[in-house]
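The other protein chains are all here in position, but one chain of the complex has been omitted.
Right after this comes chain A.
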Amino acid sequence: MTSYYLHFSVEEQHDHEESPLSGQPDQVKSEDTQQQIIRETFHLVSKRDENVCNFLEGGLLIGGSDNKLIYRHYATLYFVFCVDSSESELGILDLIQVFVETLDKCFENVCELDLIFHVDKVHNILAEMVMGGMVLETNMNEIVTQIDAQNKLEKSEAGLAGAPARAVSAVKNMNLPEIPRNINIGDISIKVPNLPTFK
(Lines give C-alpha, C1' and ligand atoms only; values in the text may rest on other atoms or scores of the structure.)
Protein backbone atom coordinates (compact mmCIF):
# COMPACT_ATOMS: atom_id res chain seq x y z
CA MET A 1 0.00 0.00 0.00
CA THR A 2 2.31 2.72 1.19
CA SER A 3 5.77 3.64 0.23
CA TYR A 4 5.80 6.78 2.25
CA TYR A 5 3.38 9.03 3.92
CA LEU A 6 3.05 12.65 4.06
CA HIS A 7 1.13 14.81 6.23
CA PHE A 8 -0.45 18.03 5.42
CA SER A 9 -2.69 20.67 6.71
CA VAL A 10 -4.63 23.30 4.91
CA GLU A 11 -5.49 25.70 7.62
CA GLU A 12 -7.93 27.91 5.81
CA GLN A 13 -10.30 25.04 5.38
CA HIS A 14 -9.30 23.43 8.65
CA ASP A 15 -8.56 20.26 6.90
CA HIS A 16 -5.93 17.83 7.55
CA GLU A 17 -4.77 15.06 5.42
CA GLU A 18 -2.89 11.99 6.24
CA SER A 19 -2.05 10.27 3.09
CA PRO A 20 0.04 7.16 2.94
CA LEU A 21 0.87 7.05 -0.67
CA SER A 22 0.67 4.12 -2.78
CA GLY A 23 3.81 2.58 -3.90
CA GLN A 24 5.51 2.05 -7.09
CA PRO A 25 8.76 1.75 -5.22
CA ASP A 26 10.86 2.50 -8.24
CA GLN A 27 9.07 5.69 -8.91
CA VAL A 28 10.94 8.58 -7.44
CA LYS A 29 8.50 11.15 -6.29
CA SER A 30 9.93 14.58 -6.08
CA GLU A 31 8.68 17.17 -3.65
CA ASP A 32 6.78 18.81 -6.50
CA THR A 33 4.78 15.76 -7.45
CA GLN A 34 4.21 15.17 -3.79
CA GLN A 35 2.63 18.59 -3.38
CA GLN A 36 0.66 18.09 -6.55
CA ILE A 37 -0.70 14.81 -5.28
CA ILE A 38 -1.73 16.44 -2.03
CA ARG A 39 -3.43 19.29 -3.82
CA GLU A 40 -5.28 17.00 -6.16
CA THR A 41 -6.29 14.68 -3.36
CA PHE A 42 -7.50 17.58 -1.29
CA HIS A 43 -9.38 18.92 -4.26
CA LEU A 44 -11.05 15.57 -4.87
CA VAL A 45 -11.90 14.84 -1.28
CA SER A 46 -13.01 18.23 -0.09
CA LYS A 47 -15.77 18.65 -2.64
CA ARG A 48 -17.44 15.38 -1.79
CA ASP A 49 -20.78 15.50 -0.06
CA GLU A 50 -21.42 14.15 3.37
CA ASN A 51 -23.59 11.21 2.37
CA VAL A 52 -21.52 9.59 -0.30
CA CYS A 53 -19.27 6.58 -0.12
CA ASN A 54 -15.78 6.82 1.29
CA PHE A 55 -14.00 5.55 -1.79
CA LEU A 56 -12.58 7.52 -4.64
CA GLU A 57 -11.13 6.30 -7.86
CA GLY A 58 -9.36 8.02 -10.64
CA GLY A 59 -6.70 10.62 -10.40
CA LEU A 60 -3.78 9.69 -12.57
CA LEU A 61 -1.39 11.01 -10.00
CA ILE A 62 -2.01 8.30 -7.50
CA GLY A 63 -0.87 5.62 -9.83
CA GLY A 64 -3.46 4.10 -12.05
CA SER A 65 -6.67 2.20 -11.73
CA ASP A 66 -5.39 -0.37 -9.28
CA ASN A 67 -5.22 2.29 -6.61
CA LYS A 68 -7.98 4.10 -4.87
CA LEU A 69 -8.40 6.70 -2.19
CA ILE A 70 -10.19 5.70 0.95
CA TYR A 71 -10.97 8.50 3.33
CA ARG A 72 -12.84 9.39 6.45
CA HIS A 73 -14.00 12.76 7.51
CA TYR A 74 -13.89 13.80 11.15
CA ALA A 75 -15.11 17.31 11.88
CA THR A 76 -12.46 19.50 10.27
CA LEU A 77 -10.11 16.69 9.38
CA TYR A 78 -9.87 14.32 6.47
CA PHE A 79 -7.86 11.15 6.84
CA VAL A 80 -7.03 9.83 3.41
CA PHE A 81 -5.34 6.54 2.64
CA CYS A 82 -4.34 5.49 -0.82
CA VAL A 83 -4.38 1.74 -1.27
CA ASP A 84 -4.13 -0.82 -4.03
CA SER A 85 -6.51 -3.64 -4.75
CA SER A 86 -4.89 -6.08 -2.33
CA GLU A 87 -6.42 -4.26 0.61
CA SER A 88 -9.97 -4.70 1.72
CA GLU A 89 -11.85 -1.41 1.47
CA LEU A 90 -13.84 -1.77 4.64
CA GLY A 91 -10.72 -2.99 6.38
CA ILE A 92 -8.94 0.25 5.57
CA LEU A 93 -11.90 2.28 6.75
CA ASP A 94 -11.58 0.49 10.01
CA LEU A 95 -7.85 1.05 10.06
CA ILE A 96 -8.49 4.78 9.81
CA GLN A 97 -10.84 4.50 12.74
CA VAL A 98 -8.16 2.64 14.71
CA PHE A 99 -5.66 5.32 13.76
CA VAL A 100 -7.88 8.13 14.93
CA GLU A 101 -8.73 6.33 18.15
CA THR A 102 -5.06 5.68 18.75
CA LEU A 103 -4.28 9.35 18.19
CA ASP A 104 -7.02 10.17 20.64
CA LYS A 105 -5.46 7.92 23.25
CA CYS A 106 -1.89 9.02 22.69
CA PHE A 107 -2.66 12.74 22.68
CA GLU A 108 -5.39 12.50 25.29
CA ASN A 109 -8.38 13.99 23.55
CA VAL A 110 -6.77 14.81 20.28
CA CYS A 111 -7.46 18.04 18.45
CA GLU A 112 -6.35 19.42 15.13
CA LEU A 113 -3.60 21.54 16.66
CA ASP A 114 -2.03 18.50 18.30
CA LEU A 115 -1.57 17.04 14.87
CA ILE A 116 -0.24 20.27 13.41
CA PHE A 117 2.31 20.85 16.14
CA HIS A 118 3.39 17.25 16.65
CA VAL A 119 3.77 15.92 13.20
CA ASP A 120 6.69 13.77 14.29
CA LYS A 121 4.59 12.03 16.92
CA VAL A 122 1.82 11.36 14.44
CA HIS A 123 4.39 9.83 12.15
CA ASN A 124 5.67 7.61 14.91
CA ILE A 125 2.19 6.38 15.68
CA LEU A 126 1.49 5.72 12.05
CA ALA A 127 4.77 3.85 11.76
CA GLU A 128 3.50 1.36 14.32
CA MET A 129 0.45 0.68 12.16
CA VAL A 130 1.73 0.83 8.63
CA MET A 131 5.23 -0.08 7.60
CA GLY A 132 6.65 0.40 4.16
CA GLY A 133 3.18 0.44 2.74
CA MET A 134 1.89 -2.66 4.39
CA VAL A 135 -0.44 -2.90 7.32
CA LEU A 136 1.62 -3.89 10.32
CA GLU A 137 -0.70 -3.87 13.27
CA THR A 138 -4.42 -3.34 13.66
CA ASN A 139 -4.78 -3.98 17.35
CA MET A 140 -5.06 -0.65 19.10
CA ASN A 141 -3.91 -1.89 22.50
CA GLU A 142 -0.76 -3.32 21.01
CA ILE A 143 -0.03 -0.05 19.21
CA VAL A 144 -0.59 2.06 22.30
CA THR A 145 1.58 -0.24 24.40
CA GLN A 146 4.47 0.06 21.99
CA ILE A 147 4.11 3.83 21.68
CA ASP A 148 4.05 4.22 25.45
CA ALA A 149 7.12 2.06 25.85
CA GLN A 150 8.99 4.15 23.30
CA ASN A 151 7.96 7.40 24.97
CA LYS A 152 9.17 6.04 28.28
CA LEU A 153 12.48 5.14 26.72
CA GLU A 154 12.73 8.63 25.28
CA LYS A 155 12.04 10.18 28.67
CA SER A 156 14.62 8.03 30.41
CA GLU A 157 17.19 9.06 27.82
CA ALA A 158 16.49 12.72 28.28
CA GLY A 159 16.92 12.29 32.03
CA LEU A 160 18.05 15.35 33.93
CA ALA A 161 19.41 17.09 30.89
CA GLY A 162 15.99 17.12 29.35
CA ALA A 163 14.30 18.78 32.28
CA PRO A 164 15.26 22.39 31.53
CA ALA A 165 14.34 21.96 27.88
CA ARG A 166 10.96 20.63 28.88
CA ALA A 167 10.47 23.53 31.22
CA VAL A 168 11.30 26.02 28.48
CA SER A 169 8.96 24.36 26.09
CA ALA A 170 6.23 24.41 28.71
CA VAL A 171 6.78 28.13 29.15
CA LYS A 172 6.67 28.65 25.42
CA ASN A 173 3.39 26.86 25.24
CA MET A 174 1.95 28.89 28.04
CA ASN A 175 2.38 32.01 25.99
CA LEU A 176 0.02 30.59 23.52
CA PRO A 177 -3.42 31.92 24.23
CA GLU A 178 -4.48 31.08 20.72
CA ILE A 179 -4.38 27.35 21.17
CA PRO A 180 -8.05 26.73 21.51
CA ARG A 181 -8.62 23.47 23.24
CA ASN A 182 -12.20 23.48 22.26
CA ILE A 183 -11.87 22.31 18.69
CA ASN A 184 -11.88 18.79 19.89
CA ILE A 185 -13.25 16.32 17.53
CA GLY A 186 -16.58 15.72 19.05
CA ASP A 187 -17.63 12.57 17.34
CA ILE A 188 -14.36 10.81 17.58
CA SER A 189 -15.59 8.19 19.93
CA ILE A 190 -18.92 7.85 18.23
CA LYS A 191 -18.64 5.19 15.65
CA VAL A 192 -20.56 5.48 12.48
CA PRO A 193 -23.63 3.44 13.36
CA ASN A 194 -23.49 0.96 10.52
CA LEU A 195 -19.75 0.49 10.66
CA PRO A 196 -19.03 -1.35 13.88
CA THR A 197 -15.51 -2.18 14.83
CA PHE A 198 -13.60 -4.46 12.60
CA LYS A 199 -11.49 -6.77 14.64
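Everything below uses one rule, namely that a residue touches a chain if its C-beta (ideal position, glycine included) is under 8 Å from a C-beta of that chain, and two chains touch if they have at least 3 such contacts; residues count from 1.
The rule is short, and it goes like this: contacts and distances are computed from a predicted model.
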Name per UniProt, for the chain absent here [options: "Protein MAK16 homolog", "NADH-ubiquinone oxidoreductase chain 4L", "Sesquipedalian" or "AP-3 complex subunit delta-1"]: "AP-3 complex subunit delta-1"
Touching residues (missing chain, whole complex) on chain A: 3-4, 6-8, 11, 25-26, 28-32, 34-35, 49, 51-59, 86, 88-91, 93-94, 116-120, 123-124, 127, 131-139, 142, 146, 149-150, 153-154, 157-158, 161, 164-165, 168-169, 172-173, 176, 194-199
